[in-house]
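The structure under discussion is supplied below as structure tokens; questions concerning it will follow.
Of the protein chains in this complex, one is absent; all others appear in place.
Order of writing sets the chain letters: A and B. Residues in each chain are counted from 1.
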Amino acid sequence: MKKWALAATGLLALALGACANGASDPAAENTDDLLDSDWKTIAAEAEGQEVNMYMWGGNENINRYLDDWVAPRLQEEYDVDLQRVPVNDAQDFINQLVDEKSAGKKKGSIDIIWINGENFKAAKDNELLWGDFAGKLPNFNEYINPDALEVAEDFGEPVEGLEAPWGKAQFVFVHDEKKVAEPPKSMEELAEWVKENPGQFTYPALPDFTGSAFIRHVLYETTGGYEQYQQPAADIEDLEQRLAPMWQYLNEIEPYLWRKGETYPESLAKLDQLYANGEVSMTMSYDPALAASEVMKGRFPESTKTFLLKGGTLANTHFLSIPFNSSDKAGALVAINEMLSPEAQTAKLSPENWGDLSALDFEKLSAEQQKAMNEVDFGPATLPLEELEGNRLPELSSDYIEVIEKGWMENVAKD
Amino acid sequence: MKRQRLLANTFLFIFLLMFIVLPFVPLVLSSFSYNWKWPNVLPEIFSLSAWKYVLFDNSGTWQAIGTSLLIAFIVTAINIILAVPAANALVRYPLKGRWLFEAIIFAPIVIPAFVAVLGIHLTFLRFGLTETIFGVVLAHLSPTLPYVVRAAMTSYNTLSIDWEDQARMLGAGPLSRFYHVVLPHLLPGIAAGASLSILISLSQYLITFIIGSGQVMTLPILLFPFISGGDPAIASAYSLVFAGMAVAALLILDLALKRYYKKKQAAASKGVRE
Partner (left out) sequence: MLRKIKPYLLLFPAAATIVLLFFGGLFDGFLKSLGYFPAIGETGFSLKAYSSLFHSDAFWDSLIVTIRIAAISSVLSAFLGAIVAVVVFMMHEKSRSGALNLWNRLFQLPLTIPHLVGGYVIVLLFMQSGFLSKILAKVGVIEQIPDFPVLVNDSFGWGIILAYTWKEAPFVALMVYPVLERIHRKWRDVSRVYGAGNWDFIREIVVPAILPAWTVAAFIVFVFTFSAFEVPYLLGVTYPSMLPVYSYQLYSSGTLADRPEALAVNLILALLTVLLGLIAYYFSKRWNVLKGWE
């Protein structure tokens, strides 16, 4: 009995010790001054820190870029030890932060998170993010235009320096040059092409992310531009009427789609498969370089090219942020700054590493840096960076996306 | 008769093939494939790149295997220490409220562990037990302990009290009685319980994920993002490593037990000769 009493006391002591450990630590309080200190102080404090970066872990290219390119450089040049923590879904760490906040945990293990869109909004609404740190980063100040819409807003939500842009995605259409000699330049032309070539086009069924993006393009083009949707969906009283032309368009092309529109591929992966097998002549992607890498792998035909619409295509930015209770904020700042450097961004751009678009403002780069980026070989299927950059449209906020997804089920899929 | 036997044998063979071997075929093929296209039954390009990523690159596989095994063995050791006395009491002593004790100890067999873990999660977080191996070990105890108790009880059921009494008569103290008489008899049962405990602990995903919160990186946590929509080749390689780890842990336990018995036997025969 005595032994167990002893063990129980030990356990309790251990628990209390751990508890006290989490509750107050001088280092944790110091970090709030960090936003007022200069970069030199931050860099000095970062030395020797271990920074945990929580991010989706299902892509080996991305994992390798961090493990083999970013982490060794950070270790060597700044003595910051970057540890990548693979997660299945960004929502998982948002949830963990919510818990830590409610439990009053002041010294958390999460130092950097990779987020955008919904997850950013959830983090911001729950006050899970540290603060206005982006302006502290030398590379942010030097190479990024903070007023550009794609940096200042994240799916319609003002960023306010709570996160720093890491890369960009842009919607492109993918086509086989042999089958589509002159790709359509607008939704109207697309409808004509579809009617002339029945069975050659389709899009992924909603709520697929890319399928939903395709429909947002239809929305922008058939209802008169994106500007009107820059306000909350609830503020537009006649929203249903305004959306009507979009449903009309989609129903009009439906009989000419693949399998007469009786069924839609349920994911982008399935649509890509149809394209790879030559069943349809077009597919689409949020990654402008993806088609090129599929050609390199031999999955897509050599005659694959990509195109944009005259009115531009949707683009969004993905960001890095620091949670409110990160234990190594200085290290996190240094790591994020390094990931925004032209060298890191150029390496990230290369399809060999990842193929993700740079978050930097091309104009702000030196001639040499521009050259380095331009020299990245994307293969013939990818559009030039300038052309992509010049044709970007902002995303819709998530309240619209919900309305559209529900509406598609009722207005298009069910008929 | 002979023909019938052949027929039955063939039937069993085909059945076996369909049921056990076939499911592993795509797993193995996919782990060695590169961009395996439909409708090719065999991958057109064989490649070792997935295995290279899993086993040799910076992917943290070995560390995750180490963490998984460490947790499984600590959990199992604690389980054995807790289960043997409990089984002893349940089998060999008159107990008031035995049903209550049995209901308590065996409840986690029926009620899924994650129910309790989601409930206690925030309390663990407040006590600083999340993100620690210790916390994950605590979380793994309740789904495994009942099986070890159950297995130890089976062994105690066949242990005759007479043997222990004889040993006592011959002047053996309680410790030496336990070591020389009780333990060898219990060992097969304990080993069976331990196998189950290791197996269950190794394959936990959700409760490790919730309590470990990304800082306790076991193999299932590492492989999950890949099997839920990542690269199929890597997911397949990881799945094979994962399954292999479980099978290997059990085989090692089995071998260790056999060696122990051989040694015992050798010692016993030597004793007789002297």
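Definition applied: a contact is a pair of C-beta atoms (placed from the backbone, for glycine too) under 8 Å apart; a residue touches a chain by one contact, two chains touch by 3 or more.
None of these values were measured; they are calculated from a predicted model.
One of B:L48, B:L141 or B:A172 touches the chain omitted from the figure, and that residue is B:L141. Of the options B:V136, B:L199, B:M217 or B:L253, the residue whose C-beta touches the omitted chain is B:L199. Considering A:L35, A:V98, A:I236 or A:A413, the position touching the chain not shown turns out to be A:V98 (whole complex).
When the whole complex is considered, the residue among B:A77, B:L95, B:I252 or B:A266 that touches the unshown chain is B:L95.
Residue in contact with the omitted chain (choice from B:A77, B:A243 or B:A256): B:A243. Across the interface with the omitted chain, chain B contributes residues 5, 8-9, 11-12, 15-16, 19-20, 22-27, 29-30, 38-41, 81-83, 85-86, 88-90, 93-95, 101, 104-105, 107-120, 122-123, 126, 138-139, 141-142, 145-146, 149, 199, 202-203, 205-206, 220, 223-224, 227-228, 232, 235-236, 239-240, 242-243, 246-247, 250. In the full complex, the hidden chain is touched by chain A at residues 1, 4, 91-92, 94-95, 98, 102-104, 119, 122, 126, 259, 263, 265-266, 270, 273-274, 277, 279.
Operating definition for what follows: only the chains that are shown with their structure count from here on.
Chain centres here are Cα averages; for chain A and chain B they lie 39 Å apart. Those residues of chain A that touch chain B in the complex are listed here as 14-19, 21-22, 52, 54, 56-60, 63-64, 67-68, 71, 85-88, 92-93, 96, 99-100, 102-105, 109-110, 273, 276-277, 297-299.
Across the complex, chain A is touched by residues 34-35, 37-38, 53, 57-59, 121-122, 125-129, 131-132, 134, 209, 213-215, 217, 221-222, 224-226, 228-231, 234 of chain B.
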